[in-house]
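One structure follows; several queries about it will come next.
All protein chains of the complex are present and in place, except for one that has been dropped.
As written, the chains take the letters A, B and C, and residue 1 is the first residue of each chain.
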Amino acid sequence: MYSGEFERIGKRLFAEHLVGGNFGNMSVKTGDGFFIKRTGTYLDIATEPVFVPLSGDAPKEASSEYRVHREVYTKTNHTAIVHAHPPYAVAASLVMDVIIPKDSEGEMLCPRIPVVTGAPGTQEIAGNVARALITSKLVIARGHGTFAACATLDEAYLYTSLAEHSCRVLALKRNFL
Amino acid sequence: MYSGEFERIGKRLFAEHLVGGNFGNMSVKTGDGFFIKRTGTYLDIATEPVFVPLSGDAPKEASSEYRVHREVYTKTNHTAIVHAHPPYAVAASLVMDVIIPKDSEGEMLCPRIPVVTGAPGTQEIAGNVARALITSKLVIARGHGTFAACATLDEAYLYTSLAEHSCRVLALKRNFL
Amino acid sequence: MYSGEFERIGKRLFAEHLVGGNFGNMSVKTGDGFFIKRTGTYLDIATEPVFVPLSGDAPKEASSEYRVHREVYTKTNHTAIVHAHPPYAVAASLVMDVIIPKDSEGEMLCPRIPVVTGAPGTQEIAGNVARALITSKLVIARGHGTFAACATLDEAYLYTSLAEHSCRVLALKRNFL
Partner (left out) sequence: MYSGEFERIGKRLFAEHLVGGNFGNMSVKTGDGFFIKRTGTYLDIATEPVFVPLSGDAPKEASSEYRVHREVYTKTNHTAIVHAHPPYAVAASLVMDVIIPKDSEGEMLCPRIPVVTGAPGTQEIAGNVARALITSKLVIARGHGTFAACATLDEAYLYTSLAEHSCRVLALKRNFL
């Protein structure tokens, strides 16, 4: 029942070049679990998401990144997550431990974007991302991508778009110095 | 009755990456007020704009940036405004007080793009933007985004597109020096 | 009768960000004149082009750049022209007098891209562009944009796309040195 919503947000993520290929994923919390993108599918094409319970085994069709989503829903009050690979944000995360936006929207909505470490798919990254998202709506996993956790997919997409905008402005600023 | 027009221009702004997420807004003057984007909506999806009178309370559904639009319509003769967040223009505005295009369209249509200050949503930025737009069709609010004020939405979109083109060319020029 | 063809090529030019706003134009030679974009219209939206004779007055609906097109059709054997504003190519033209591509397609198809001068809309730029296009399918008007003159609109679009690709590769190469 979420496939239309996932596709709608996925198309926006693709149109803004925040994700490519079959990378990226998203989920929505519901009851004692969450619906997440199926592994190997495209975010911008309607596919029925798969349900993952907050504890116990996850269905093998679930995105390999389900551990991060589960840990975030367990440790925080967020109810929707968008994970993307925006290139400026990923590049910035290779160099900085925390990103301080200079554009006005970044300054208002995410004045300090934390960068955490951990290999994709591991419990380590899941713990680090979830810990950062207790006090933030946005975190970047170093060299990997953004995790935005919010009340809705629309809000999580907004923070993803903003993360890339803020990092792009930081990078482009150099061209005018 | 403006929702189709707003959507048409909004889709062009998105396609050129002049705005992302639910950022940006636009308005059209009519009689003693103006129709402006509803707060929180997407510029590229048809939504009925909301009417804001030139004086008195604004409906709470109006874009939080309505003060800038009101001040511009009060102080100038422009009848349409497009506000966007083009990344090269925003980056340039962090560094320069006035932007001097080197491309031929910029030289012809906006040879001096003023940069003004003020926090988004405040009366200060509204005053500064409006003052600049008395003698210009284009201004950049530092670190925030462009305001193009013209006779029509199409013209305001054109100046927005041009602002980014001129700033992009200025930035890319460095790559060939 | 050319509106569909113009729209088809125009949409490709927009999708590749080779032109924005209502900038750019194109034409096709036919008999003793040519059909060219109407002034002020969008290249990516079907609009009936206007006929301009090779000599005598041009209709006022014709693109203001009609002088360049007329001079090219008078001085060369090309039968289709695409004029666009690709940002890397425009930026490169501000710095270099001739552009030497390093990518294999550029080396094969346009190993020396000439850069000419002249203000948009003048007879000076028309003469300079036409002269360059006697021995080339591609020229860049400094700070203004590309003119690709070929047998068909598809071919002229291809050279426009290639000009930007070659200039982009030249610029990005610096990032890896």
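To be clear about the criterion, a contact is a pair of C-beta atoms (placed from the backbone, for glycine too) under 8 Å apart; a residue touches a chain by one contact, two chains touch by 3 or more.
This is a predicted model, so every value here is computed, not measured.
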Of A:54, A:91 or A:109, the residue in touch with the unshown chain: A:91
On chain C, residues whose C-beta touches the chain left out of the figure: 15-17, 102-105, 107-108, 154, 157-158, 161-162, 164-165, 168-169, 171-173, 175-177
Touch residues of chain A, complete complex, unshown partner: 14, 17, 20-23, 85, 87-88, 90-92, 94-96, 119-120, 141, 143-145, 170-172, 174
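Methods note: only the chains that are shown with their structure count from here on.
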Pairwise touch network: line, ring, star, complete, or other: line
Whole-Å gap separating chain A and chain B, where each centre is the average of the chain's CA atoms: 29
Inter-centroid spacing, chain C versus chain A (mean Cα positions, whole Å): 41
Interface hub residues of chain A, defined as touching at least two other chains: none
